[in-house]
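The other protein chains are all here in position, but one chain of the complex has been omitted.
Read from first to last, the chains carry the letters A and B; within each, the first residue is number 1.
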Amino acid sequence: MLAYIIRRLLYAVPILVGVNVLTFALFFVVNSPDQMALVQLGDKHIDPQAVEQWKVQRGYDKPLFINDRDDSQGLLTDTIFFDKSMRLFVLDFGKSDEGRAIGDDIQQRMWPSLAVALPTFIVGLTVNIAFALFVVMFRASLFDTAAMVACVVLMSISGVFYVFAGQYFFAKTWNLVPISGYLAGIDAVRFLILPVIIGVISGIGGGTRLYRTLFLEEANKDYVRTARAKGVPELTVLFRHILPNGLIPILTSVVVVIPSLFMGSLLTESFFGIPGLGSYTLDAIQAQDFAIVRSMVFLGSVLYIIGLILTDISYTLVDPRVRLS
Amino acid sequence: MLAVQPVVLLSDLLIFALVAALILFFVQLARDPLARGRWRSVFVSRIGSAAFLVILFYVLMALLDSLHYREPLPAIATSGSVAEPASETMTEPVVHYSQEVKSVLDAVLAGLHGQDETTYSEPFSIYSFARENQTSDDGNVVRAFPRLAHAGSHLQEGDSVAADVWQRSLKSVLTGVAIMAALVILHWQWRLRCTAQGCGLKSDDMGAVLPWKTIYITLGVLVVGACWVLELGQYYHILGTDKVGQDVLYQGLKAIRTGVLIGTLATLLTLPLAILLGISAGYFRGWVDDLVQYVYTTLSSIPGILLIAASVLLIDVYIETHPEQFQLTTERADFKFLALCFILGMTSWTGLCRLLRAETLKVSQLDYVQAARAFGVRHGRIIGRHILPNVTHLILIALVLDFSGFVLAEAVLSYIGVGVDPSMASWGNMINEARAELSREPVVWWSVAAAFVLMFILVLAANLFADKVRDAFDPRSAG
Partner (left out) sequence: MSLLTVRDLTIELPALVNARQAQRQPMVNGISFSIDAGEILALVGESGSGKSLTALAILRLLPDTLSITGGVIELAGDNLFERTERQMNAVRGYRAAMIFQEPQSALNPVQTLLQQIGEVLVLHKGLTGAALKTAVINLLEEVGIPDPRQRLSWYPHQLSGGQKQRVMIAMALACEPELLVADEPTTALDVTIQKQILDLLNQIRRARKLGVLLITHDMGVVSEMADRVAVMRHGEILEYRPGDEFFVSPQHEYSRQLIHSLPRRDFRQPLTTPEPLLTVEGLKVWFPQRHGVLQRVVGHTRAVDGVSFQIHKGETLALVGESGSGKSTVGRAILALEPLYAGCITFDGQRIDQLSQAEFRAYRKRIQVIFQDPFSSMNPRMTIREILAEGMISLGLADDHQQREAKLQTLLLRVGMAVEHLDRYPHEFSGGQRQRIAIARAIAVEPDLIICDEPTSALDVSIRGQVLALLQELQQEMGLSYLFITHDLSIIPHLAHRVAVMSQGVLVEQGECASVMNQPQDSYTQALLAAAPVICTGL
């Protein structure tokens, strides 16, 4: 088990290096450090010296990937890529191009993100599983068909529409909650209700349908017939036999996103003006602040890989058949 | 001399290539008895047939909207006086073409297009939505809702708008029903003759089982709807006008091309990588598998929307720094649009790749692949003849499922400012523009509503169709 986790962690290193190479390559294909400096300094005073100074200050004065001026030692290490990405591995995010400490920003902004993402995740999962189970209880009936049609309809509605409708009715017409914004502390609840509700509702269609399929797959297995042959009542069959088996693929498939909850949701946060990591990233993209984008991409990848490892571990916890090797 | 100058955008070429490829694909499928049987079960279901017709209607609109041309400007008679005399050899007058690129759809919707008002107006309203200073007959300046320039201009003062609308609606609906009835009778006759002559086993094979009633009804609704829009669109803004006075319905219909294209192109761009890498990984295993797994784990570990947003902004930078490559606005928008499709495709092939890898691992263990290997059949041929045909169902299911996902994604991306070019008609842009007006009192709802409804119909049809396709092709799908 331990050996397995260590091996997976080691395997993560080349993946993270790959992620960094990709972000760097993508960013510098069309952008050069000079252009970055111009954007950051504002186009008006195009002073070559100021550009040069900006680059030196932020460490963009070196070659990108390969330093052929340097013989042997610094060929790969004395480059922007090595400088910037190696620090990330020890979670030193450095400073944004505007000069703020990214690490501090992240620590500060991940809590609002989590405050939205975690309740949405938990409530959404519970609601979806409950609905799916309810539909499976009445499988192959008119209710089942109607519920599935409703799910497809819900799935076909754009997520943006839910946000629009939610903000219009809950916030504007009925004045129940603020349209958008965020306050720290207990006041946050008022601002969180709407995003969470919208997040849950927009996921119901797809979630319920998927989980219903998983439960139905279990319901058609032989051991369910065995349980019926034992004289177990239908409802008990559902809760004691189908549910635990159906939950295995569901739980293990959602584990991967749990670490990423810290990252928040780019969309929800920008729709509702929540100062979390999602909107942080989006702002950075729009301001072309490469340091922040790079850090967020790296953080996202790390959390995703942790999620993958957690998924494997969760299998051993919920499924007695699985052993890691 | 041509009356108009055809303009061929890159995306136009792609969409027609795509349609050709799809037709070829279906012809190919007709050979395969298993696939034919499955497709039949898709079309036998009422929902499957109806959804397919609706999608077809959207695709048709997109195709019409992909035949682009530039109209000649009226020849300027006095042009010779200033600069032209030098070129005396030119006997023919030089024809200048408009900067505005039109499509066949514009011609069809001529009644809707080019009748711009000055600002917002409500659906079927003949008055503007915003008050303006008006000088009344007695010379006083009053703030009132002015009459619209085009909508309802045929009406006299005091005529009832409702009565006129009803009257015209009735007329157009009757026209639509008549057209539809003619079609149905013609088709009925043709089918009768077909069965009488027994022509072609195939036609009665399929014709007997198709849910004709549903098909007629769906088609009827589409035809009647089209008639109604074409008739009333000439006199009113059916869905109102937007901030700069453009007809909302026209915009919404123009956005169909964007939606349909983004769905198909992005989906198809995912295919080559996913198929090539997924099947190679599953078939060859070993280091190929390790490499492919590495690549897709790396790609999928980057939050998808981040990657898309970053890439789109880079495209913007590229366009800004290379203005010389894009002479027409349309060309620039088209380039950005294709880039967006490409990016969407590149960031979403990993899911299908993973599925294909797993399925190939399974299929390549089956006895018939082992038998082929025992016959010394070469790898390329085994993949082509044995593996690929037996994983096609996965590709197909992914194809139809992804389509609706991409259509929805376009709206979201435009909303956060990394979607298609603002000059391009798209549902995302319509929603995005309306976003600012949400706080306005009374609410300007029609723009958003039009975008949502048109998008919803397409996505719903695609989802229902995808459902049927999956039921027919996925052995695992239950109930």
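Going forward, a residue touches a chain if its C-beta (ideal position, glycine included) is under 8 Å from a C-beta of that chain, and two chains touch if they have at least 3 such contacts.
None of the values given here were measured: they were computed from a predicted structure.
Novice: Please pick, from A:Pro14, A:Gly99, A:Gly181 or A:Pro244, the residue that touches the omitted chain in the full complex.
Specialist: Touching the chain that is not displayed is residue A:Pro244.
Novice: Tell me which of B:Ala30, B:Leu73 or B:Leu366 is the one touching the absent chain.
Specialist: B:Leu366
Novice: Looking at A:Val160, A:Leu214 or A:Ala227, which makes contact with the chain not pictured?
Specialist: In the complete complex, the chain left out is touched by residue A:Ala227.
Novice: Which is it among A:Ile6, A:Ala25 or A:Val189 that touches the chain not included here?
Specialist: A:Ile6
Novice: Residue-wise, where is chain A in contact with the chain that is not depicted?
Specialist: Counting only chain A, the missing chain is touched by 3, 6-7, 10, 140, 221-223, 225-234, 240-241, 244-245, 248, 318-321, 325.
Novice: Which residues does chain B use to touch the chain missing from this display?
Specialist: Touch set of chain B with respect to the missing chain: 32-35, 209, 366-368, 370-378, 381, 385-386, 389-390.
Here is the rule we go by: only the chains that are shown with their structure count from here on.
Novice: Quick check: how many Å separate the C-alpha centres of chain A and chain B?
Specialist: Taking the average C-alpha coordinate of chain A and of chain B, the gap between them is 30 Å.
Novice: Mind listing the chain A positions that touch chain B in their complex?
Specialist: Counting only chain A, the residues touching chain B are 14-15, 18-19, 22-23, 26-27, 29-31, 35, 139-140, 144, 152-153, 155-161, 164, 167-168, 172, 213, 216-217, 219-220, 260, 263, 266-267, 270-271, 281-282, 285-286, 288, 293, 296-297, 300-301, 304-305, 308.
Novice: Can you list the residues on chain B that touch chain A in the complex?
Specialist: Within the complex, chain B contacts chain A at residues 294-295, 297-303, 305-307, 309-311, 313-315, 317-318, 321, 404, 408, 411-412, 415-418, 431, 438-439, 443, 448, 452, 455-456, 459-460, 462-464, 467, 476-479.
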